[in-house]
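This is the structure, below, for whatever I ask next.
Every protein chain except one is present and positioned as in the full complex.
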Amino acid sequence: MPDEMARPLIRERGEGRGSRRLEASMSDPGAPVVGILGTGDFSRSLARRLVASGYQVVVGSRTPKRSAALFPEEAEVTSQMEAASQADLVFVAVFPEHHSTLVELKPALAGKTLVDVSNGLKISLEGPSNAEQLADLFPESSVVKGFNTISAWALQMGPRDGSRQVFLCSDSSTAKSSVIQLCRRMGFVPVDMGLLSSSLEVENLPLYLFPSWRIPLLCTLSLFVFFYLYNFVRDVLLPWITARKSVFYKMPIETVNVTLPSVALVMLSLVYLPGLCAAFLQLWWGTKYNRFPNWLDRWLTRRKQFGLCSFLCAVLHAIYSLCLPLRKSARYKLLNMAAKQVKEGVDDSWVDEEVWRMELYLSAGIVALGLLSLLAVTSLPSVSNTVNWREFSFIQSTLGYCALSMATLHTLLYGWGRAFDPTQYRFFLPPTFVLVLILPLTALLGRLALCVPCVAGRLRQIRRGWEKSRHIRFTLPDDGCRNGLEDVSHV
Amino acid sequence: MPDEMARPLIRERGEGRGSRRLEASMSDPGAPVVGILGTGDFSRSLARRLVASGYQVVVGSRTPKRSAALFPEEAEVTSQMEAASQADLVFVAVFPEHHSTLVELKPALAGKTLVDVSNGLKISLEGPSNAEQLADLFPESSVVKGFNTISAWALQMGPRDGSRQVFLCSDSSTAKSSVIQLCRRMGFVPVDMGLLSSSLEVENLPLYLFPSWRIPLLCTLSLFVFFYLYNFVRDVLLPWITARKSVFYKMPIETVNVTLPSVALVMLSLVYLPGLCAAFLQLWWGTKYNRFPNWLDRWLTRRKQFGLCSFLCAVLHAIYSLCLPLRKSARYKLLNMAAKQVKEGVDDSWVDEEVWRMELYLSAGIVALGLLSLLAVTSLPSVSNTVNWREFSFIQSTLGYCALSMATLHTLLYGWGRAFDPTQYRFFLPPTFVLVLILPLTALLGRLALCVPCVAGRLRQIRRGWEKSRHIRFTLPDDGCRNGLEDVSHV
Partner (left out) sequence: MPDEMARPLIRERGEGRGSRRLEASMSDPGAPVVGILGTGDFSRSLARRLVASGYQVVVGSRTPKRSAALFPEEAEVTSQMEAASQADLVFVAVFPEHHSTLVELKPALAGKTLVDVSNGLKISLEGPSNAEQLADLFPESSVVKGFNTISAWALQMGPRDGSRQVFLCSDSSTAKSSVIQLCRRMGFVPVDMGLLSSSLEVENLPLYLFPSWRIPLLCTLSLFVFFYLYNFVRDVLLPWITARKSVFYKMPIETVNVTLPSVALVMLSLVYLPGLCAAFLQLWWGTKYNRFPNWLDRWLTRRKQFGLCSFLCAVLHAIYSLCLPLRKSARYKLLNMAAKQVKEGVDDSWVDEEVWRMELYLSAGIVALGLLSLLAVTSLPSVSNTVNWREFSFIQSTLGYCALSMATLHTLLYGWGRAFDPTQYRFFLPPTFVLVLILPLTALLGRLALCVPCVAGRLRQIRRGWEKSRHIRFTLPDDGCRNGLEDVSHV
């Protein structure tokens, strides 16, 4: 479902322009002149967008005659030197490896603003960035990094959805200001990223592939593999080895469906454990001005992804469970049970405890899924933007712990009775529902401990700035989410 | 799933800054000077954000030496008097109860712009607001209220998602303009809230906890409790009292699953009733320039929330229903029925009418749920922003009435036959599906009545401004949604 432009608003205007149009462009000689060096796809789209936004565009090409056909009529295509001289603001849209060919333009570009739109080919962690190299080549010009996150396609179509951000950085605030203004006039949303030393980050931006999802996804996958193998060995392989009972048909659905809720519950408790760690560390230190260890910092910032992975597993678990009675295997089993019941002359096979257990754990599961869905919906950027901090923290913290409690209850009710049944431990492998309860119960008990009045009071003091010793160290963003409320009251 | 910053873009720049950086800050002495009074978390985050956006920052502290370590290097930390004198725009980030300690700065602050960032501790309905009190303390300064909805966390991280709004109000438009500009340069989206008399509202903003959801949620909850008790008494308690038939196992799932669709249908009709009330009132008055009674006004603005509550109940009803065949109780019943059928020697237990009824009401239910899902998706802010009024009103009005009709049909088909079965009224308690049909049928009939040509024509006239008597009263936003189309054509 690729992104696209709903309506062809900015249509081809190259043909059939009427007299009104010509007048207009005639009457507007005072429009700022913007230069573009380079004639690739990006240059062409940029030229069209600039022309559409009312700028005079001068394109510098090494082969101006051949290139002219590629650009909109209103843009002047000339030599690189000519373009560099005419414009005050020049987009450098040539390959970074060819930046050096521009050196001859140095005098013409002195004192002007150069916008470096280049990207690297792969994520680079060590500088210098393309923009810094350009700044070293042209020390007398002001280099602004930006527009590299915008594709030729987005440039040509116009930023219709209104939130295409252009990340800008520069050492010259004057140059940056003028690019910010140009940006706005083109309809983009400029985001100031500070000095040119941020340009490496800006160049890396379009090359990332879900960096914040890597650890949560890895975590989900390895938990899945572990629990799947565990359940496979316990429920499928061992019965076959010991009793030659072939239940391999369980592999695609039943084993997966025992694995998914385990992953979901562990991942959900991993959402709430780092916040508790942070709180206990702060209590231990007696101050909030200590820097958290790096792993905790990173974990805290990945909670949303952990939560969404947990939600995905929970939803899949629900769908798999709902599919269970659909299966031929379920039908065959039911038919065989009916035949057996008739054979044995049993009129009523009702077992009240089993009925109650199932009704209750299904209820708990549905409520947990409902709460998780609310959390997931409020994680959507457009929804979380409409709630204030108090509402956000209510949903993510209060409703989140409710969801964790209900999910834990669902597991407890499911395992009820069976957890103390020795036949479940035949192969010295406890059932998974026993294993997965460790972390969520830890999280819930930790949260309860923080509710004890004296602990809660001390924590509140600490988060309001109180310190055990008055040795103040530098503060860092710590537990942004749970601090939210205190933050806004500026305490 | 707490909100977080995907990539650490604005990294610690306190350490390891190269020479380029120093040059840059040297070469930029003309940057505007912004003052901050106060040294709390908010002040520090604000200082970093201002520095990153290219401002010169002067922090006024009562203990400048001790506080300096807490602020970025580029910010000057000095006495309050010094800071007040140097800056033209001063953020007041001290507790409102300490505002009076700033009185000695009055001469230094005269003629300057003060930004009050404080929040109250609880929602206050009566003024004066903190900002108004500050304005009374400093009559010669221009007070702007704002930034109170922004957390220290958001300040430090930068407004990455591009829609963090800063609500501003002030009596001085010059002062407001300069803060608006600063706001934009910091990457926030300023929203002008008018004069300082709005500051109480602005101060309350971050303290609200879903105010628009209160009534719809209360409504949903009380309907749920009512219908749950009704169904419990009718389906569980009375059979036990009269016949000692224990069906208490129905409480967690079956009774809930009869209750949820009732709530969903009633809530859905409550979405469409206020619009009909408004239309009939306008027809009765013969003008659209009459103010609606307060309850109707409020009801009209809560329709989205009513609809989403209804959708939530409908989805839960679907999940509960799909869970029904999963349950042990369903399995035991099936087994017993099979045993009974065999015992009685029946070969074919097929009842054609029952089969048809169920196929049909399931279909109607699925279609209703599908339509409601479309409505819910278009209620997401980012989706509703991409549709125009005509599309929005098509979805919410046309598709909405289709959903209501299908849901009503689902209920009618479900109850078909049984509604006229005297055994259903044993305890003088009609089945719930009879009760819940009252409101949706009223809504559908009311809508039909508005489609009668002469009524529809008159209503169209009225909404285009026609009046029975020419006595014109002051207009108010009335039926925004259904008026939408007319509004845009400026009739």
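Which chain is which? They are A and B, in the order written, and residues in each are numbered from 1.
Here is the rule we go by: a residue touches a chain if its C-beta (ideal position, glycine included) is under 8 Å from a C-beta of that chain, and two chains touch if they have at least 3 such contacts.
Nothing here was measured: the structure is a model prediction, and the numbers come from that model.
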Touch criterion as defined above, residue of B:Met193, B:Leu223, B:Val258 or B:Ala407 at the omitted chain: B:Met193
Which residue of A:Ser85, A:Thr149 or A:Ser397 touches the chain not shown here: A:Thr149
Identified contact with the non-displayed chain, of A:Gln86, A:Ser382, A:Thr442 or A:Gln461: A:Ser382
Where the missing chain touches subunit B, by residue: 6, 132, 135, 161-163, 165, 171-173, 176, 180, 189-198, 201, 205, 208, 211-212, 271, 300-308, 311, 318, 321-322, 324-325, 334, 337-338, 341-342, 346-352, 354-360, 362-363, 366, 369-370, 375-376, 378-392, 394, 396, 400, 465, 472, 474-475, 477, 480-484, 487-491
Residues from subunit A at the interface with the omitted partner, ascending: 1-7, 9-11, 13-14, 17-18, 20-21, 23-24, 27-28, 31, 38, 40-42, 44, 52-54, 66, 69-70, 93, 95, 117-119, 121, 148-153, 156-164, 185-187, 205-210, 249, 251-253, 256, 312, 316, 319-320, 322-323, 325-329, 331-332, 334-336, 338-340, 342-343, 380-383, 385-386
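Here is the rule we go by: only the chains that are shown with their structure count from here on.
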Superposition rotation for subunit A onto subunit B, Cα-based, multiple of 5°: 120
